[in-house]
Structure formats: C-alpha cells, structure tokens
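Complex shown without one protein chain; remaining protein chains in place.
Then we have subunit A:
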Amino acid sequence: MSKPIEHDYIGLSEQQLPSMEKSSDKKDGLHLKDTELRLGLPGSESPEREDHDQNVLSLKSFVSGAKRGFSDALDGGGNWVFSGGSGGGTEGLFSPRRGGKNNGGKDLSGSDSGSVLKDGAAQKPSVVQEKKPQVAATSSHGNGNIAPASKAQVVGWPPIRSFRKNTLAAHPPKNDDGDGNAEAKLGSGCLYVKVSMDGAPYLRKVDLKIYGSYKDLSSALEKMFSCFTIGQCGSHGVSSGDGLTESRLIDLLHGSEYVLTYEDKDGDWMLVGDVPWEMFTDWCKRLRIMKSTEAIGLAPRAMEKCKNRT
C-alpha cells in the first residue's frame, strides 16, 4: 500500500470505533477505548484542533498500512501508544508493541496527542456506559460544537442509500437526553446539495458536512469544476490551499468571471460567504456557480436578509 486511503477516513476511525458497552468483558472495552484514536476530539482542549490535520494525516497512514498491527495492539492490550505528528510513512507512526519504540507509556513525539490519549482514557467513563449518544458525551465534556471537518466520514461507508441518509438527516434519530446540544446531533450524517455551474453539462453533488469552512468548500468545488473553467477561479494567482478567509473568497469570486451562489430555504438566491459557515450549511439547499454578470444585485439582498435573521 503506497498511498493512504480516502482523505476523510479519519473521521470514521474516530467516531465509529467499536462500542464495547455490550460486551461482558469490560476490560476489552476499555482497551479499545484506549486505542481509539480520539485525537483532539471530545473532552480535549482546543489546541488539539490545530494539530488535527497533522494527526489526521498520520492516522490515515496508520489505518491503511497496518491491519495486523491493529489486532496485535488489541491482543497486546492496554497502553499502546500512538505517536502522532510525524505525518509521513506508514510503519513508524505507531507502535503496536509495548516493548517497542515507545516504552509502555505515553512517550509521544506529539505532546498534544499524548495528553489527549491520557485525557481520552481518563475522561471517558461515560463512554463505557450504554446508550449515551454522542451528544451527551461531547456536551458533558464541554466541547459540544465540533467542526464538521473533524467528523468527516468515509465516502461510501456505511453503505446506506442517499434517500435513506437524507431522510435521517432531515429527521435525526430520537435522543432522550435532556443535556442540550441536540443541534450538534443534527450535524452528524451528511447533507448532499446539488451544485450546478453555468455552462457545465451536468450537475455535481457535494456533501456540505465534510467541509469545515468556505475555504474547504471552495477549493473542492474548484477541483470539481476546473475542467470546465480552465482555471478561472485560480486565475488571480491565489492557490486554493492558501489561507483563504471568507472575505477573500468573496473578493476572489467577485473578481473572476464566476461567483458562487446558493439557494436558501426560502428559495432565494444568495451569495456564498456572507453568513457564518454553520448557518450556511443549515440554510443552503443548492449551490450554483453563476456568471458574475448575472449575480449583480444579490449582495445587497443578502446582507439585509442576514440582518433580519440575526
């Protein structure tokens, strides 16, 4: 295996690791929770978030390269250590054997990862209880609002048809817990919206939930439609990975021949970028990359609407 798999595999391993609650053998459950690669997620302080991408990369390689290692780790039991932050290569990223590279403890190159694991193990007693939905767990650890990027799922897994997924997304599963953050729960799942582009022969669909910001969305769209625009969006010499802020995005799109617009729940067409990202993902029903000339007059309406809503 030379290449790591799908960029968003990580979310899967962070979210969907086995539930050992039903197991009579709680010990095994705890081990698995220890070995769960919950970097930067529930219960941790925010610094982990910055490191997330780095850790994500290493997670990716780990998962793809080391099936046997994983099961060895489970057999070996407890305290196996994940050396996050190294980013490259497959084997050096984790030490399944206790006696190996890492001496049985939390000797990690990435200090954040270390603290996360420790915290992860310690702060997660609720995890081994049954029937606590994710919402409760996260909210009780004070980190209710998880950016969509860190919850990314593998495309195609679990294998559920779009029709069913959209039905679930529209009406999220029952949640008996009173502890707030039902909204965070709504954020799980996926949200496919159609993207059309003036002049392109067919539509595309994107899952808004896998992007964390306008920047992510715009670079993904750019890649998707680049074959049609001959690099229109990139024509200002700004590369997509380049720290685009929301306002810069608007500038860029205003400058080029195309602008990115969306249809909101009321059926109005608005310019993308005027509202905070989370609000946008809730409101957006469909996207359209339209010619700037047609988009005149959208901006003022958008700002007004925004004021009315907030």
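We adopt the following convention: a residue touches a chain if its C-beta (ideal position, glycine included) is under 8 Å from a C-beta of that chain, and two chains touch if they have at least 3 such contacts; residues count from 1.
Keep this in mind: contacts and distances are computed from a predicted model.
*Asks:* Between "F-box domain-containing protein", "MAGE domain-containing protein", "Ribosomal protein eL8/eL30/eS12/Gadd45 domain-containing protein" or "Growth hormone receptor a isoform X2", which matches the UniProt record of the unshown chain?
*Replies:* Answer from the record: the omitted chain is "F-box domain-containing protein".
*Asks:* In the full complex, which bits of subunit A touch the chain not displayed? Write them out.
*Replies:* 1-3, 5-6, 9, 12-13, 15-23, 25, 28, 63-64, 67-68, 70-71, 74-75, 127, 130-134, 137, 151, 153-164, 167-168, 171-175, 185, 188-190, 192, 201-205, 207, 223-224, 227
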